[in-house]
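Yeah, one chain of the complex is gone here, protein chain that is, but the others are all in their spots.
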């Protein structure tokens, strides 16, 4: 269970998060949507203990962030940064395997796990030997997902993890992730701009706007019982494909 | 008019582009879609003259890339790199205004133009004073679009320019861009994973797969007369929002 | 430790006494451009001077004479390296007047050693837009000296007086005097002397004073105004045949100075014939033996009050200016040459390796050896010191420029090109700003190493903090050493501070961390 209580955060006197409350029960997937600059990434970084915040509590299973060492905390959480955040000086494989190595995993165990994840994200084996600067945007993003999943953490924080993927890989990866989350009972907090993705993966959705929570609820709530006109506007803005019938 | 003829490109003996041909008439917008790692970004970089290629021609209005100096060529083209590619050491405003300054524009002319663009991408004025590391993903992406448009180039190459934007800003920006492209008769090559975006902005769509062109045509052609089952698969993979009716 | 100190002091003396080195000729291109002789003259009258006792005394006399006759401020640039340097300085207007000797002018500047008379020399200098005064009254040339007591005993006044006792005289002559045609061989010829060659020995010049003092010898050769003549109670024997070449002391001035400041030049000319050999010898002795400050000696001679002796603060101030000049120029060099070399090393692979290698190899030449090798090229003084400092400051700057640039993420270069920046713009707008922290660290290393190495410059008479350090080491006087060492350390502190500030100004804000 992941809990965020009354989080406040300012950057140089500008309030970026104001009284954010969030509760993701164990095994649940929660989506965070909202306008650009509304504080989604900042919220994930706070949850990870990477940046200080002004007020509030972050808890896992009732234990506060501060009662863990940074390493213990990080070991509980898998993280996909918004830009992938691969280390530039090591290969994709080493990016994925780094922590496992440091935790003393054997080589065969690591290789097995990497292979398993590689299949899930549908990446060519050969690409794992490359350095980040030699990969395409979507390839880097998939490696970042592999890295986050490597240690099989109980909690996962994903910051627009599939934004750079083509529809085909994206939808199959969404399928995979959904089944993994359910099968392994992961607690997941997912930031996405793709409402379809949010609805497909998450039971609950929280909409953020200018650092404040506008509404939390299932998709149906947002659609049918919007807390403000902005919610409706936001949902309707998603551009859909024209139907076959509308096309010459 | 932007022309790519018989482009071949290998990275360390791996073929990345194979016999790519593309023709974007003056004033037209062309979308490039395709799977991750299929060579879309590479194709844009080749068009810009940033990396050498093995075979083929790149032409603007019938004049080959090689008959221009790099600076002349770059002055004709506006570019949004896949990751935004802002210079980390200068502010957003300076990123946008850099070339204009170097080309000797007056301060008021620059300020006016920046303000105009800022409104189009719907960015807070205050954010222009920040450094890239102090901005959110979507904010950086909008600054990158401003920078590409700053000098009002005749040709624009956009590499997933709106991937990190929320649906609301994205759809309004798509509107703005479409009208600009039409009004100012821009020649545009756009890479996107959002089929809706491709269909909305571009008359013609080219689908790339593993470095080869699979099909070029209007959306209707791809949908109704797919060159291969992969095309259909790709289009259908786009996850759409459930209708209101399907929701509790 | 003590011996080491003593040995160093000897070394310094050896170097400082390199007197009229022609030098300053085969100047390499870059360095000449950077080294305009010395700081420019400006609105004051600048009195120059060479780096030995007599030149300091005469320089002080000139300065005080001008001060007494004029309202124009006077700047003293005494202790400059060599005849060549002073000559260049005079030509370029960096100094206005200094003292020299007719023989030296004829030989070292005019390269016509057979010019003897003042008028001939003045005429020849006229072509170079220089002029000289008449003789100041003394002739600083070779002379023969005996002990007063010995002279009394044998009634010796002139060289000719030696003839009656010639077979019994024990003489010690310097190597130079023995070897020069116009030294011993000509002398014997001219005066028809017949010494007992068994009793004539060659000896290091400084040892011969010791030898005559201990009555080991009776007759030695000296410079006619050497302070030791007085100290050891020697008597000079008159050269009544005028055999020895004439080294009349004169003022040397640029014609423009004479034209612009006729009153001051008249005041200097008024000193013609006023400084006798005895008077000069006396003043040299006061300086060398009694350690009376030059300005007091000059004031006493001129009959005026001494201006206040240079205080501690003034000395430190002057040393600071000298040291800053040394460090500043080499810093400028390392920036203007080192950074472009570093950039070139990145751009052209083979050339790059060559550049990196040469700057590495230069660094392996030990500083004393480098200074020794540079003296024949640049003479003594600020120039060889600057040349050495410049060469030493290259490696850190070149290497860090190279490394810093190579570490720039190539994606930024690609983007810069994509947006239409040309090579220059990519360099100045993207590459250098992004590499600036590493670059600045290289320049900082070079600067601080320079502050340390510049203390060696005193060995070639370039002044700076090295001067008190070197003389302190020579005298084994910790207080004097610290007069140089503490300001040098402080300068390093200040440099550190300045580079912190420069970091704030030069490193783009986007790269700095808020911590």
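Letters are used for the chains, namely A, B and C, taken in the order the chains are written, and counting of residues starts over at 1 for each.
One rule holds in what follows: a contact is a pair of C-beta atoms (placed from the backbone, for glycine too) under 8 Å apart; a residue touches a chain by one contact, two chains touch by 3 or more.
Keep in mind the model is a prediction, meaning the values are calculated, not measured.
Asker: With respect to the chain omitted from the figure, which of C:59, C:183 or C:466 is a touching residue?
Answerer: C:466
Asker: Which one touches the absent chain: C:289, C:332, C:361 or C:501?
Answerer: C:361
Asker: For the chain left out of this view, which of C:72, C:165, C:216 or C:336 touches it?
Answerer: C:216
Asker: Out of A:79, A:181, A:200 or A:219, which touches the unshown chain?
Answerer: Checking the options A:79, A:181, A:200 or A:219, the one contacting the hidden chain is A:79.
Asker: Among C:193, C:485 or C:506, which residue is in contact with the omitted chain in the full complex?
Answerer: With C:193, C:485 or C:506 as choices, the missing chain is touched by C:485.
Asker: List every residue of chain A that touches the chain not included in the displayed model.
Answerer: Touch set of chain A with respect to the missing chain: 45, 48, 50, 70-71, 74-75, 77, 79, 81, 85, 87-91, 98-99, 102, 131-133, 147, 151.
Asker: Spell out the interface residues on chain C facing the chain that's missing from view.
Answerer: 1, 3-8, 10-15, 17-18, 201, 207, 210-211, 214-217, 349, 356-357, 360-361, 363-369, 371-372, 375-376, 395-396, 399-400, 402-404, 406-407, 410, 437-438, 440-442, 444-445, 448-449, 451-453, 455-456, 466, 469, 473, 481, 485, 488-489, 491-493, 495-496, 511, 513, 515
Just so it is clear, only the chains that are shown with their structure count from here on.
Asker: Report the inter-chain centroid distance for chain A and chain C in whole angstrom, where each centroid is the mean of the CA atoms.
Answerer: The computed centroid separation for chain A versus chain C comes out at 72 Å.
Asker: Taking the mean of the C-alpha atoms as each chain's centre, how many Å separate chain A from chain B?
Answerer: Taking the average C-alpha coordinate of chain A and of chain B, the gap between them is 26 Å.
Asker: Could you state the distance in Å from the CA-based centre of chain B to that of chain C?
Answerer: 67
Asker: Could you check chain C for residues that touch two or more other chains and list them?
Answerer: Expected reply: 411.
Asker: For chain A, give me the residues that contact two or more of the other chains.
Answerer: In chain A, no residue touches at least two other chains, as defined above.
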